[in-house]
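The complex appears here minus one protein chain, its other protein chains still in place.
Every chain is named by a letter (A and B) in the order it is written, and numbering of its residues begins at 1.
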Amino acid sequence: MSDPLLQLAGVHTHIGQYHILQGVDLVVPQGGITVLLGRNGAGKTTTLRTIMGLWHASRGTVRFDGGDITQSPTPDIACSGIAYVPESMGIFSDLTVRENLYLAARSVKRAGEMDEARLEWIFGFFGALKKFWNQPAGTLSGGQKQMVAIARAIVEPRKLLLIDEPTKGLAPAIIQGMIAAFRELKRTETILLVEQNFSFVCALGDSVAVMDGGRIVHSGSMAALADDRELQHKLLGLSLDAHQ
Amino acid sequence: MIRTLLSRDLPRSRPLSAMLLVVLLGLMLAPFLVSGARSLNVAATICVFVVLVASYDLLLGYTGIVSFAHTMFYGIGAYGVGLALHGMGPSWWAVFVGTAGALSLSLVLALVIGLFSLRVRAIFYAMITLAVASAFSVVASQMSDFTGGEDGRTFKVPEILQPSFRLFDAEILGRVVDGKLITYYLVFFSALALFLFMLRIVNSPFGRVLQAIRENDFRAEALGYRTVIYRTLANCLGALIATLAGVLMALWLRYVGPKTMLSFEVMTDILLIVVIGGMGTIYGAVIGSALFILAQNYLQVLMAQASAAMSGIPFLANLFHPDRWLLWLGVLFVLSVYFFPTGIVGRLRIKALLRGRP
Partner (left out) sequence: MTSISQVASQDSALPKVRVDMLPLLLVPVLALLMLPLVGSFPTWVTLTVAGLAMGMMVFMMASGLTLIFGLMDVLNFGHGAFVSVGAFTATLVLLPMKSWVEAESVWMNLSVVGLAILLAMLVTGLLGWAFERIIIRPVYGLHLKQILITMGGMIVAEQLIHVIWGAEQIPLQLPATFRGAFIFGDAALEKYRLIAVGVGLTVFISMFLVLNRTKVGLLIRAGVENGEMVEALGYRIRRLFVGVFVAGSALAGLGGVMWGLYKETLTAAIGGEITVLVFIVIIVGGLGSVGGCFIGAMLVALVANYAGFLAPKVALVSDILVMVTVLLWRPQGLYPVAKR
């Protein structure tokens, strides 16, 4: 592969008077899962929101799929092929699961016209969605809502998925299920994944970038980081017992 | 001495100081400068509106509360004194009872409305006050046995304030010292005192907290200030002062009625004045009221001439009809919210600040 799918160069983002991103350089290659790690407040979520155009960079460039999207409005960025799963999931709780997915399927004019085969593929790893298909999404459990949020991102083929902390607040058994789902997903999709759960990303990640203080302080392959305990400790302040 | 009187909040702009001085001297000497009942009436109305608008600025400009119930409190004050004088006869005791009753009613209402709706967002409060105020005005005009209904009530004021009263036979500067003159100075000095009091309030630590809440209520709360309590206090204070303004107006007019005291037009007047004069400055109330009331009384004459000149052209003649002066003020209002959110006073101060810089 020559060009990376997504490239951030020297991105600065201000929110109000706060200078959150202070020159982020990040590359997401085509295919697989790129993991973005870092402490709370390191700027991971801001990075995703800046890519998505929900906050605009005050300096630097964001290039996606050969185009400059730094100052594009959010809907244009979405239509260029990036799907976003925010930390809060952004579920429409008044709407049913079906309607949530229907809105995410931009090219579909009527709810009945959604791609059956693709839906079956999604039900393959998110079985609960089929069951609660006509339930208001607000009545689902946290894990099921997360499934809806991710399913919305993949209901039609997209070039890049931005997923913010999908395991936050989920029970360990459900996290195991998520790992299975992401294994299936990464066969076809490119994902930029923000996570705090180190064992989760160890099992999934291909490449990794670590943020601190609004900058990328390390990037490399996930496998290398997973093997290097000392580096983990230095970058993430991880202690072994906490994450085993 | 002046610094202390003004609570160290000086006008901070030479043109502004000059304008304020002109208004102050003009109002103070009005009975000797102008002749005729109408001109003196304009001067007294300006005095009352300075207080009324400044008390509204306490809410809008300093606390960021949008209330549409300010005329209700104004009306409570006016009706309180008016009905007491009407029912109990012209005595100072009646004035006292009416004022005290009105103040307590205003306080209770302000507290209830405040605690009920100030917890939530500004918009909610604006809507609730609008509803309550309109219901109040309907009730006041419908309870005609008590309030005189749409016609309102005329009443006699204590003897010393009656126009026929003479303090002594001699004239001062060619002016008879009659009850009207005494009433005027009662209104003028009360208004002045209330104005200086409000200047004091906004420059006190309490006033600073209010401004902090307006800028960022989340942070003010985090610093340990109970925003609801401060807002409610400001709301009560504004209501009480508006009530006193109503008392003054009733004493001056010797009349209370829904159109002059409670109607929504009074509310829009207050809004227009506060925004055009300058929100969050208190001084804006002086400049705004003076300009607005003068315009209301004299601009219409000009418009009538313009309208007459254009009488051949139907649409234009309508545009400049004296009754349409609110149209032009409305346009001015919208423009000033966009382009001069700090109003006349804010503009003058910024200019002075820029000039003061090397």
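By definition in this document, contacts are C-beta pairs under 8 Å (C-beta built on N, C-alpha and C of every residue); 3 or more make two chains touch, one makes a residue touch a chain.
All values reported here derive from a predicted model rather than from experimental measurement.
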> Which of these, A:41, A:75, A:157 or A:213, touches the one chain of the complex that we don't see?
Replying inline: A:75
>> Considering the complete complex, identify which of A:5, A:52, A:194 or A:222 is in touch with the unshown chain.
In response: A:52
>> If I consider the whole complex, including the chain that's not displayed, which of A:4, A:32 or A:86 touches that chain?
In response: A:86
> Which is it among A:9, A:27, A:174 or A:231 that touches the chain not included here?
Replying inline: A:174
>> Touching residues of chain B against the unshown chain: what are they?
In response: 60, 64, 66, 116, 121-124, 126-128, 130-132, 134-135, 138-139, 142, 264, 268, 271, 275, 315, 318-319, 321, 323-324, 326-327, 329-331, 333-334, 337-338, 341
> In the whole complex, what residues of chain A lie against the chain that is missing from view?
Replying inline: 52, 54, 73-75, 78-79, 84, 86, 88, 90, 92-95, 99, 102-104, 106, 109-110, 125-128, 131-132, 135-136, 138-141, 143-144, 152, 173-174, 176-181
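Everything that follows uses one rule, which is that only the chains that are shown with their structure count from here on.
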>> Need the CA-centroid distance for the pair chain A / chain B, whole Å please.
In response: 57
